[in-house]
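Heads up, one of the protein chains got dropped from this complex, but the rest are sitting where they should.
Chain IDs A and B follow the sequence of writing; residue 1 opens each chain.
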Amino acid sequence: MGEMFRTAFQRPVTKDYPFGAPQVAERFRGKLDIDPVKCTGCGVCEAVCPATVITMIPVGKRKVAGREIENKRPVFDLYTCISCGQCVDDCRFGALWLTHEFELATTDKNSLVMNKALKVVV
Amino acid sequence: MQYSPENMVPFGPVHPALKEPEYFKLILEGEKIVEVIPRIGYVHRGIERAAQDRTWIKNVYLFERICGICSFAHSIAYTQAIENLLQFEIPRRARYIRLIIAELERIHSHLLWLGLVGYWTGFDTLFMWIWKDREHVLDLVETITGNRIHKSYSTISGVRRDLPDNIGEPLRKEMKYIEERSEYYKSLVSSEETLVIRTRGIGRINQDIVRKLCPVGPLLRCTGIARDVRVEDPYAAYDEIIPDVKTSNDGDIASLLLLRIEEVKESCRLVLEAFEKIPSGPVKLTAPRSVPKGEAIFHVEAPRGELFYFVRSPGGTIPDRVKIRTPTMANLLTATEMLKGHTLADVPVVLTGMDPCFGCMDRVSIVELDKSKQWAIRGEELRQFGIDWYKQRRSKT
Partner (left out) sequence: MNALQIAEILLFPGLTFFVWLAFVFDWLDRKTSARMQGRVGPLLAGPHGILQPVADFFKLTSKEEIIPEYADKFVFLWGPPLFFAAPAVGTIFLPVAGLNALVFDPYDLLFILFLLAFSTLMAAMLGYASAGRYSTIAIGRLVVQYTSFEVPLIISIITPAVLAGSLSVEGIVVAQSHYWYILFAPISFAVFIIATLAELEKPPFDIPSAKTEIVAGWMTEFSARSLAYVKLTKNLSYVFLSALAVSLFLGGPSGPVLTQASTLQNLLYLIYFLVKLFAVGFGIFAIRTSLARIRIEQAASLFWTILTPLSLLQLGIVIFLR
């Protein structure tokens, strides 16, 4: 009973969000982001994604070991992404990382498609 | 048992007392319950079938989403089963980190249940206070793993990331805080008169019922039988940091309350001990994509009891069969047995005394067709079966 009165006079625990700033930990896994320059189109991210977010799209051709093969880059359907970070762990080139952004609700699915890797093709 | 609509009260599937939907038919005489008939299958999601389409590493994320509260237990059971198949020896540091997170999860799960006991007995204040303290644990988990519930932290050859550098100070502070608050809650549940009369002597089970119906986890330990997978078959780092198995003796809900509070305190001690003794080294190795042919089983002590995984690999990148037996499945019949002879007012408290996680349990719904012995049933056939069944039922009543 005494606990009750003590709690009554302390500040309540409710956080102020959305009227205040959201507080997330440093390792919080939010929206995915890519650095298109580092991406080489190896396709490992597509193979390991549990939510089939990533599709490799052909963007041209390149020469590898004397043969001409398709050059691919990833397109991310981020509305399906579960922010697990497996692609981040498995990308050898460090092109992917998870930001702290989490306010992703939208009425337009296409606004959550990330295709900026298609634009930078080496 | 024969019953008529007058003395059958449906509890669920959707009910304020249950977090997840399950249907219990309570057969009453007046306000006294004489039989409970459960029907499960309301949260069946086809996870075992979905696992057969995904590669080994993708399945880690599938299985951790079976349950929010014991998510990490599923995660480590699956990854350790595969590590057995691969015959890997994961780094020692990874084993210690797995222990720390598993115990943190046990604390959060028990605190969740304790708060919900307050909610189910109408004691909202206890509910709010305990969940306020649980936030401390969840914030700690978020600092370490990046997310509060679906931790995505264990991977096939260890853990994905190391602990943050300055985690020692907050860890010690929070564990000490949780220990103090557990002491306070222990005195509260023993002395708060209205809570005591709601929980003492309710749902009493004894060792005969236990031998007949084989419950697992805290439900088993509250009758005085000290069995715990962490001690009998150690995994992660439990062979070096040995938990002290707590029991309580009365077999009723009040003793379940005390038992879980004791387990919370024990988990705090284990976390601190593991953190002091943690060895340095790598936290994961590179795992191959394909797993050799074979079968592996693994069981862990999830917060609710013994969680059991069976994995069969055909020698490729995709599993052939994964079977999961969750603790709630084992406890369900014991809980319905606990209810007999009590009144309707005790139903929420007793049914949830086993800390049910129907989301975990329901994946194990077994489909039997007596016409053709199929293992899987097609979606369209299932839908047609459902339509026919309801049509038949409506024409009967």
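Methods note: a residue touches a chain if its C-beta (ideal position, glycine included) is under 8 Å from a C-beta of that chain, and two chains touch if they have at least 3 such contacts.
This structure is a prediction, so every number in the text was calculated from the model and none was measured.
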* Residue among B:Asp139, B:Glu192 or B:Asp320 that touches the chain left out of view -> B:Glu192
* Per the touch definition above, residue among B:Val34, B:Ala50 or B:Met128 touching the missing chain -> B:Met128
* To do: Extract the touching residues of chain B with respect to the undisplayed chain.
  => 9-10, 15-17, 31, 118-126, 128-129, 132, 192, 194-195, 197-198, 343-348
* Asked: Which chain A residues touch the hidden chain?
  -> 1, 4-5, 7-10, 12-14
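The working rule: only the chains that are shown with their structure count from here on.
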* Structure fact -> Per the C-alpha means, the centres of chain A and chain B lie apart by a whole-Å value of 30
* Complex contact set, residues of chain A against chain B -> 3-4, 7, 13, 24-29, 47-51, 82-86, 89, 98
* Asked: Contact residues on chain B for chain A in the complex?
  -> 54-55, 57-62, 125, 129, 132, 135, 139, 142-147, 150, 152, 155, 160-161, 164, 184
